[in-house]
Structures are given as structure tokens and as C-alpha cells.
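Handing you a structure now.
The complex is shown incomplete by one protein chain, all other protein chains being positioned as in the whole.
As written, the chain order gives the labels A, B, C and D, with residue 1 at the start of each chain.
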Amino acid sequence: MRHPHLKQRFPSLGEPPGSLLPEGNPPPALSRISLIEYDAAQCRETVFDSLQQGLEYQPQLPMLWLNVYGLTDPALLQAIGQRFRLHPLVLEDILNSRQRPKLDDYGDYLFIATRVYRYQGDNQYLRPDQVYLVIGSNFVLSFQSQPLGVFGMLRERLVQGRGQLRQLGADYLAYSMLDAIIDDYFGVIDDFNARVEQLDKLVLASRDRFVLARIQRLKQDAMRLRRSLVPLREVLNVLTRGEHAQFQHGTMLYLRDAFDHTLHLIESLESAREVISGLLELYMSAQSNRLNVQMRVLTVITIIFMPLTLIAGIYGMNFDNMPELHWHYGYYAIIGLMLLIAVVLGLLFWRRRWL
Amino acid sequence: MRHPHLKQRFPSLGEPPGSLLPEGNPPPALSRISLIEYDAAQCRETVFDSLQQGLEYQPQLPMLWLNVYGLTDPALLQAIGQRFRLHPLVLEDILNSRQRPKLDDYGDYLFIATRVYRYQGDNQYLRPDQVYLVIGSNFVLSFQSQPLGVFGMLRERLVQGRGQLRQLGADYLAYSMLDAIIDDYFGVIDDFNARVEQLDKLVLASRDRFVLARIQRLKQDAMRLRRSLVPLREVLNVLTRGEHAQFQHGTMLYLRDAFDHTLHLIESLESAREVISGLLELYMSAQSNRLNVQMRVLTVITIIFMPLTLIAGIYGMNFDNMPELHWHYGYYAIIGLMLLIAVVLGLLFWRRRWL
Amino acid sequence: MRHPHLKQRFPSLGEPPGSLLPEGNPPPALSRISLIEYDAAQCRETVFDSLQQGLEYQPQLPMLWLNVYGLTDPALLQAIGQRFRLHPLVLEDILNSRQRPKLDDYGDYLFIATRVYRYQGDNQYLRPDQVYLVIGSNFVLSFQSQPLGVFGMLRERLVQGRGQLRQLGADYLAYSMLDAIIDDYFGVIDDFNARVEQLDKLVLASRDRFVLARIQRLKQDAMRLRRSLVPLREVLNVLTRGEHAQFQHGTMLYLRDAFDHTLHLIESLESAREVISGLLELYMSAQSNRLNVQMRVLTVITIIFMPLTLIAGIYGMNFDNMPELHWHYGYYAIIGLMLLIAVVLGLLFWRRRWL
Amino acid sequence: MRHPHLKQRFPSLGEPPGSLLPEGNPPPALSRISLIEYDAAQCRETVFDSLQQGLEYQPQLPMLWLNVYGLTDPALLQAIGQRFRLHPLVLEDILNSRQRPKLDDYGDYLFIATRVYRYQGDNQYLRPDQVYLVIGSNFVLSFQSQPLGVFGMLRERLVQGRGQLRQLGADYLAYSMLDAIIDDYFGVIDDFNARVEQLDKLVLASRDRFVLARIQRLKQDAMRLRRSLVPLREVLNVLTRGEHAQFQHGTMLYLRDAFDHTLHLIESLESAREVISGLLELYMSAQSNRLNVQMRVLTVITIIFMPLTLIAGIYGMNFDNMPELHWHYGYYAIIGLMLLIAVVLGLLFWRRRWL
Partner (left out) sequence: MRHPHLKQRFPSLGEPPGSLLPEGNPPPALSRISLIEYDAAQCRETVFDSLQQGLEYQPQLPMLWLNVYGLTDPALLQAIGQRFRLHPLVLEDILNSRQRPKLDDYGDYLFIATRVYRYQGDNQYLRPDQVYLVIGSNFVLSFQSQPLGVFGMLRERLVQGRGQLRQLGADYLAYSMLDAIIDDYFGVIDDFNARVEQLDKLVLASRDRFVLARIQRLKQDAMRLRRSLVPLREVLNVLTRGEHAQFQHGTMLYLRDAFDHTLHLIESLESAREVISGLLELYMSAQSNRLNVQMRVLTVITIIFMPLTLIAGIYGMNFDNMPELHWHYGYYAIIGLMLLIAVVLGLLFWRRRWL
């Protein structure tokens, strides 16, 4: 059993805070930057191939969503930071691949760090991915390491003009992104629950020691998911208090709804944790039960055979004067006696349910 | 052991919030809508067979209770929503069959989500059912998936004019509905306690492994009930603070009483959880006790028979010069010695209480 | 093991709140109502035999203490309620024999529900009894199911004019009643502690399985006492905040003292719970220790006898050419060898402390 | 194992609060009252032999420290109470030998109850002692049951004029007393930690059952110390808020320091509790380990000897036609076979580390 989440890369000792060094997971092959401009009537998407191209571009429509993924190039980030006047700490946080979910209010814009998870293919590890949002009055920047994953459907809705996404402002777009992240958790917790149920069936049937290791891993998965969801809940809780100018009053109801969903997710995790700890108890008890059965069998067999062996031993003694030995039916009588003893003891144990 | 509550259907990924898709349990055969109008003097009940019929109907009396069950038709719900000017999020919540108990204040009306439970027939699963209330200044809407169940007696009292239900306003009706829901919990927790007591008797008597699985299930039932009751308590706690215009001052005392009842229920559940965890300890200890008894028996039997078998073995040796073998009473002496050893060891163990 | 506190009778489903149906324990043979009137100078006690008699009576002195016990007659309670203008919910609470300790402020008077406990005779159950107080500006009503028990000494002090009870107002009488209830808890927790100590002595000595059941029961008793004391502490905490007009400033110090006593009681219970969970661990360990001892004995005996039996078996073989068999002292040599092996193994185990 | 702290004497049932009955531990032979008067320049100590003598005495210097120990005489206390105008509840609390640490503000003076502990001689019990302080604007009264113990060094510093004790007012003296009490805890927790370390060494070495009982006792000691320190921390926390006129602003920094020390002590206890619960786990595991070792030995020995015994048995059979028996080297071959089997099995177990 390995604990991948214990291996965390931290800021190197003594570096000045705010210095931009890429950290964390190996970078994907290529960074990709796409800009979606929109107003109530239209929507235009531009994908930038080079930093230069991006710096020269002048957007035409009032609302902007800049979506960046696989970003590991400090220079690129620096350029974006200058364009949108971001604080160096924001840039440092974005480069750092292990950030707790949090909300920082920098006055002109909000910085929100969140994390999503994915169960990967055959190996059973829960892979985290950081998602960062910068929410200004008329723009949203989103940063993640994998292409569009979480926001794919949202981009489609925006481009196709479905729902009221274009009518409402940047705050509704930001809410929709948080909502997409929460929906993503529903998916991964579904996966997680499926694993729990699957393990549940194994616990009583199997005897192998790896059941326990798998229970432990699921327990840790639950902890990790919880540790990402609880601060996310706090972020939403803070947002619903309505103290941030970026979010208008009308969006509050939606944020409150998203907040309720995080509560729901956290309760679902609590539920799963209890099931898992029940599995642990079942496993322990099954182990002890098996020992009980083995010992019962050993005891019964020993008790039945010991007297028989003793009798055989007695009539194997070489005393001169052992009258039974000379009776014609002595041998048959003794074999009969042995059978009788075995049957009587067997019945006895059967009645006491030891067999 | 299956964990039905782990299988939850969540909003599908990326759908715009507020879109109306029916979710959750399979629908009952038919939706049913009934409207009860009343004032202090009279009360009239109308059952609608079609949406059209309902939309055309004009109520005559000032107070309205619209009771809807089995609702899975988004169009129908949309119509009701327009008639009473409900926010899309309310409609979405009502269609979602897995909603945490909560209270949302939408200004003109309050939306309260609650959940009730039922132990079903032979299979032992605790089946949840959502109950939603929308409380306006002169109307109450109630939504549930099963016909009238929880509110049956309440409807009767209203129709027959018993109690002060008609004299007091919509807030008293709403309180009475919350009270009926709480009463329902008293019933299901009674059922739950009966199961705990029944299991209590089984723990020491039985040896089967399913006792443990049943203990685990009861533990999870307790958790689920608790997880529904605690937010319900919070809803009542918020209501008793008297900040909602829908509830008049005179109803506060009743709400406080209902709040006390939820406290009582939660404590009763805590109590049951402690009993259950005591059962777990008893079960574990009974298991270990059984092992102890078996090992004691094995040890005693082995200790008694081993020396006897050795003696028999010794006198089965074929040495030329073994004088005892030639004594006339040698055989009888040795058999006597064996009996003596067996009796002495038996007494010894009996005095040490190993037998 | 039965859990009497799981069997609770709850309000019947759907009844209008405030309807007066007697509930809970079977009634004592007779209700009894006594009225004590007093001022600083004198004190008069009247016992009423019938409802009519009570309704007609006009008290002469300014301070009133109406003490009712065994009350299960709704009509009687209704009459008292009308005379002192009590809210229907108060009357409902008094008839309900399972009320959480609480304080309700009805403006003109305070309603306090408390609970006392008694260990009964030979059977070991902790029997609860409800005590209700209604505290007005110049009267105190007390309701309980058993005759005077808790307030016996208080009544005597009042009648005999001891202490400053008559000089101070109704609030000091009410305080004295709460103090008497707390003193009662000191008594029952003394009893409880005696039981814990008694069990402590049994745990290591005895092997019977009922020790565990008794540990579990004591644990549950501790929980029940705690669950009554914690809300009682809250009642006193609220009273000491001095927001209730019924209690004058001078009485605050006494209430704070009573509050300290409840803290003390709760800590004493915590202490006992830790002792009990220590007992559980001792019991479990004693069980496992016993298994250890048995297995050690089994192992030692087996190891000593197995080689001896093998040797005897070897010299019982029927090979033609076994020179030892024909040595004159062969038999004695082998017996000597067996003794030697037994002694050496015995010493070995003795040195390793296995014997 | 006895739990001395479970035996607590409580106020007798129904007595009027404030009545002065001595309670608790048996009194020391003699009460002793000493008065220290001082100002910045001088300091005078007077010891009173009789109550009369004390009542007549008129102090000359502005600051007073009246130190009383072994006080069990209600009349004496009453006299002191009248002289310093103490509330009856203060006097009752002082006579009660089991008082939770607390701070009561009586306006003119503060009443502080604290508790100190001592490990006594050979028997290992933690003996509590109550220390009460009454802090007025120019006097401090201290009450304890043992002679000067805790305040010995403080008295010396005051008499010898060391430090700034005489320069600063009664509040600094009171602070110094609290500090002395906290220092005393540092001592007793040192003792406690020494016991924990001592037990740590025993756990793996010893097999006796009393290790567990001692672990349990230490756990309870930790609880008791904690239960005295936590309210003491609260007392200091309240004092540092600076709402009490008796303490001047300059003393606040010192009180905050004392508050930090109580935090430190409580953390040290937490630490010790974790070590103790680790000891419990080690003990349990050592027990189970020992069982494992025994069973391994039993298994190995049984597996080695069983086939050998069977072989010996086979060649002890009396069939007419058993050719091996007649081979000249048959006996030696079989003995060789037995040795071979034993060696091979032995090596097998040795390689699997069962030996």
C-alpha cells in the first residue's frame, strides 16, 4: 500500500515568497489557452497558440472567460497576471499544485482554489487535480491541469446559448463553474460508493489479507475527499453571506443551492465512512469467527480420538495376564466399544452444536 | 448486506441548474392533486383529475392547502410553480428525490424540505420519503410521493373541524404539518427500538454471523434517522427565532414545543446508538468467550489423556526384562493407576473451575 | 438484558397538540393535592380530598405552594390550569410522563420540567420520575408522580419555619426546590458509584458472562443520568443569566451555586464513565489472559508428553533386530531417559516462566 | 483497584443551603490561623492560638494575608466570615471539601476555589487538597487543609522582602498565590510523568495482570488532574479579561503568563494521556503476541512429533507379514527416517521463521 498523498512537494526552503517556480505533477505536453467572449446576444471563442498572439489580442465583447490548462510556464502566467493585474501571491498559488480549497478576496477580484478528483483506470488511486478561478467584475479566469474536463458541458452551454448563462453576468458564470465542480464531486463520490459496495460483498466471502488494505485505502479516500469538500463548503458559505461585490444579489439563491449540495456530499461521505468502519468490524469479526470454527473442529476431533487411541494403547500392552486378550470376541467387543464412544461423543457435540 | 442509501441519483453533470428532470424513485402509478379550501366556518375539498381542470379552478375560501403526491410530471409542477410564483430552484428541489431537510426563505414564502421514513414489510429496509412544504401567508403547498400517509389525520381534523385548526391561520396549519411529520418519527423510532430490543435477545443466544450484519444495519439506520432529524431540528430552531413573517407570534409556542420533540427524538436515537454499540461489544465478547470455553475443554482433555496414553505406550514396549509385565495383577494395577490419575486430574481441574 | 428506557410512549399520531390524554406509567392509586400558604410570620397546610373542595377554597396568605402528585386526571389538571391561567401546552407537558428537562418562559410564569431517578429495591433498574414546576410571582406549583419524596424535607423546613425560607419570596422557594432535586441526584449518583465499585471487585475475580451485561447496564445508567443532568444544567444556566422577572437579584447567587453543583455532578458522572470503560478493558483483557494461560498449559503439557510417547512407541516396534530390547537394564534406562527429558523440559519452561 | 475519588461526600439531602456542617476528609489535629500584615517597608506575622485572641486583634499595616489551615470549626469560620463580611455561600463552599475550581465575583471580593494534588508515600494514590482564596482590595484570605505546603516559599519571600511582592498590592499577592498553585501542578505532573515512564518499561517485560490495573489508574489520575486544571485555566482566563476591580492593569501581564502555564500543563497532560493509551495498545498487543508464540511452538512440536509417533505405531502393529520387521537394519533405517523427517520439518519451519 502506498500513500501517494503523503508525497507532497512543498515550496523550497527559504525562497522568497511569490517567486515563480513550477511545482507538483509533471506537466502535460502543452499548455492551452482559450478565450471565450460573450454578451447576451453573441459568443466568440479564440484559441491562442503563442503567448505573443494572446498579448496582442483585443477582446470585442464585454464578458470574458479565459480558460488555461496545463499551465507550467511561469513567463506565460506572469503575462496573464500583468494583463489582469493579479497579485504575485495569486500567481504563486496557481503554480503550486497542492493548494487547499480557499477563497481570497483581493478587492478587485476573488481568487478561489478548488480541487477535483478522478478514479483512474485500472489502478485504484484517486488522482487530484487543482482548479483555480479568478473572478472579476466582468471576467473569469480558470486554471486547471487537464483539458476542459470539468467545464466541458458549461462551455458548450455558453457557446450554444442554452440556459440563461449569457444573459446573466460574470458572477453567474462563476457560480456555474463552482456548480460544475460540485457536480463533478457527485460523480466521483458515486464511483467511491460503488467501490465501497463492491468491497462489502468481498468482506465475508474472502479470506485474503488485502481486503483490509483495501478497506484502509477507501477510508483514506473518504478522508481526502472530505478534506477537499469541507473547505469548499466554507468557500460557498462565505460567498452566500453576500459580502463580495463580484456576486450580485440574484446569484445568492443559486450559491445557497450549491452550498446545500456540498452539505449533501459531505453527509454522503460521512455515511460511507460509517459503512467502511462497519466493514472493518465485520472483517475483524469474520477473522475471529474463522479461528473459532477451526478451534472447535480441533477440539472435537481431539476429544473423540484421544480415548480411542488410549484404548488401543491399553490392549497393546504386553502384560502376561490380560484375560480380555484371550476372549474369542475380545477384539470385536473393543472395536464395538470404540465405535460406541465415537458415536456417543459425536452426538453429544452435535447436540451442543459444536459440529 | 446492501447499503441502499449509498445509491443516490445525483443531478446529471453539467445540466443548467433549475432544469426540470424527474429523478429518484420510480413514480407511483398516478399523480394526485387535492385542494382543501377553508375559513373558520367552512371547509371544502376538491380533487383534480387533470392539469387543465386545476388551472381553471378558482378557489372561493381564503385559506388554501394544496396537497400533491406522486409528482413526477415536470409540466404539472411548472404550472403549479407559475400559479404560486415559485422560484425555479424550489421546483428543482421538489423534483429531486434526495434533498437534505432544510428551510429556504424566498421572501413571499418559505420552502421546507423534510424526509420521513418507513420500515417496509418483511424486508427490513428503512424506506425514505421526501415531504416538501411551501408556506405562504394564506396557503400551504405539500408535496410527497405517497398518498396522504403522514397528513391523513390532519386532513380529517381539518375537514371535520376538530381542534382550532380552522380558526388559526396558514401558519398553524403549517405547524400542524411539521408536528405530524415529527409524530411520524416517533412511530418509526418506536419500530426501530423494537428491532434493537429483538436483536438484544439474539446476541447471546445465537452464534450465527448475521447477528453482526444486523447490528451494523441498525447502526446505519440510526445514523440515517439522525441525519434527517438533526437538520429538521435546525429548521424548527430557525423558525422559533420568529424572524419569518409567515409565522405569527402565537404559533411560536407551538413551534418551540415541536422543537423540544425533535430534541427528544434525537436523544432517544443517541440512547439507541449506545445500546447498539453495547450489543457489538457483547457479541465480540461472546465470540471470544466461546473460544475460551473450547480451548479450556481441549486443554483439560489433552492433559488427562496424554499421561494415560504414555503409560499404555510404556507397557507396550518390547523389552525382555520388564518385571511388571509378569506380575499377576500388573495389568489391573496399571488400569487402577490410570483411573487414579484421571480422577485426580479431573478433581484438580474441577477445583480450578476449568470444568 | 432489557432496555426499559427504549420503551417510551409517545403522543399518538395525528392528535391535535394540546389535547389532554394521560400517558406513560400506570397511575398511583390516588392523586393528592396539598396547598401550603405562608408569609414571613405563619404557614398553613391544607390537603384537598376532592376537586370541588379545592375549587372553592380561597387562600388567606400571600405565598402559595400547591403540591400535586400522582396526577393522571385531565379534568383535575384542567381545573388547576384555569385557576392559574396556564397555557394548554403546559398541561399537555405535565401529563406526558417523558419530558426532557427544560425551561419555558410563558411571561407570567416559568415552566420547568425536571426528572429524578431512583434505584429500586432488588431489581437493579433506575426508575425515572418526572417533576414539574410552575413558578409565578407569588406561587409555585409542583407536580410529581410519587408522594412528596424529593420535597419532604423542604416542606418540613417551611412548616417549622427553619432557615430563611419563609422570609424570602416564591423565587427562593423555587430555588430550594431545584436545590432539593439536585441534592437528590447527589444521592442517586452515590448509589450509582457504589454499584460501579462493587462491579470493579467482580471483574477480575469472576468469569461469568453477566459481568459484561452489568457493565453495559451501568454505562447506560450513566448516559441516562447525564442526559437528564445536562439539560438541567442548561435550565440553571439560563436562570442565572437573570433575565426572568420571577427570580430576584438576591436569589442569583444561590442559583449560581446550584449551577455549580450540576457541573460537579456531571463531572462525577464523566469520571464514573471512564472508570466503567476501564472496567470493560479489564474484563476483555482478563478474558484474553485466561486464554493465554490455558494455551500455555496446553503447549507445555503437549511438548513434554509428545517425546515420551514417541520413545515408548519406538520401543514398542516389533523389529527383529533391536539390540536395546535385550539389554538387561534397557527398560530402566529408557524410563530414566524419559524422566530426564521430562525434568529438563520442565526446568526449561520454568525458567522461561511458562509454568 | 479502588477508586477513591468516587467516594465523595455530598451535602446532606434537604438541608438548607448555607448551613455550616463540616464535611469531607477527617480534620487534622488542630486548626491554625496566621496573619501576615505588610506594606512596602515592613512585614509582621502573628499566629493566633484562640478564636478570641484573633477577634480582639487590630492589624497595624494596610495589607493583610490571613492564612487558615485545617479549618473544620464552623464557629471559627463564621467569625472570620463576619469580620470580612463574607456571604454564607462562601463559607459553605470553604467547609465543603469537594469543590470544583471556580471563580465567584461577590462584588467587594472574589472567591476562588482551587485544588492541588500530591502523590502520597508508598501507596500510589493521588491525594487532593482544596485551596480557597478570598481576594479583597487590601486583603487576601487563604484556606487549606494542610499546613502552608503550597504557600511556604511565598510566605518566606514576603517575610524576607525578596522580589517586588511587598511593593505591589494585594492583587499581586493573589497572583503569586495562583502562580504557586500552578507551580505545584508542575511538580505533581512531573511525578505523574515519572510514573508513566516507569510503567512504560514494565509493559513489555512483565506478564502480570496488574500492569493493566496500573495503566488504568494512571489514566484516571490524568483525568483527575485535567479536571482540576481545565476549570483553573478558565478562572485565569476570566481574570485576564480584566473585568474585576481587584486586579489592576499591571498585574494582567502576569495573569496572562500564569494562564499560559495552565495551557502548557494541560497540553502536557494530553501528551501523557496519549502515551498511556499507547501503553494500553502495547500491553494488549504483547498479550496477543505471547499467545501467538505459544501457539507457534505448539503447532511446530505437534507437526514434528505426529508423523514420528505414527511411524512408531505402524511398526508396532502385529501383522504376520511385515517384511521390514525382519530386515537386519530395519530398525536403524526407521530411526534414521524419523531423524530425517524431524530435521527436514525443523528446517522448513526455521526457514518460514516459525522457530
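Here is the rule we go by: contacts are C-beta pairs under 8 Å (C-beta built on N, C-alpha and C of every residue); 3 or more make two chains touch, one makes a residue touch a chain.
Bear in mind the structure is a predicted one, so any value in this text is a computation, not a measurement.
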{"item": "Of A:Leu202, A:Met295 or A:Leu345, the one touching the omitted chain in the full complex", "value": "A:Met295"}
{"item": "Contact partner of the left-out chain, one of D:Ala40, D:Val230, D:Val275 or D:Ile341", "value": "D:Val275"}
{"item": "Identified contact with the non-displayed chain, of D:Ala213, D:Val238 or D:Ala286", "value": "D:Ala286"}
{"item": "Sole contact to the chain not displayed, among A:His249, A:His328 or A:Arg352", "value": "A:His328"}
{"item": "Missing-partner contacts on chain D, residue numbers", "value": "152-154, 156-157, 162-165, 176, 179-180, 183-184, 186-187, 190, 193, 196-197, 200, 204, 253-254, 256-257, 260, 263-264, 267-268, 270-272, 274-275, 278, 281-282, 285-286, 288-289, 291-292, 295-296, 298-299, 302-303, 306-307, 309-310, 313-314, 316-322, 353-354"}
{"item": "On chain A, residues whose C-beta touches the chain left out of the figure", "value": "1-3, 5-8, 10-17, 19, 87, 89, 93, 98-100, 102, 104, 106, 207, 209, 212-213, 216, 219-220, 223-224, 227, 280, 283-284, 287-288, 290-291, 294-295, 297-298, 301-302, 305, 308-309, 312-313, 315-318, 322, 324-326, 328-331, 334-335, 338"}
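We take it that only the chains that are shown with their structure count from here on.
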{"item": "Fraction-based call for chain D against chain C, same above half, different below", "value": "different"}
{"item": "Most distant chain from chain B by Cα centroid", "value": "D"}
{"item": "Chain B and chain C: spacing of chain centres that average the CA atoms, whole Å", "value": "27"}
{"item": "Centroid distance [mean C-alpha coordinates] between chain D and chain A, Å", "value": "43"}
{"item": "For chain C, residues that touch 2 or more chains besides their own", "value": "288, 291, 295, 298, 302, 309, 313, 316-318, 322"}
{"item": "Arrangement of touching chains [line / ring / star / complete / other]", "value": "line"}
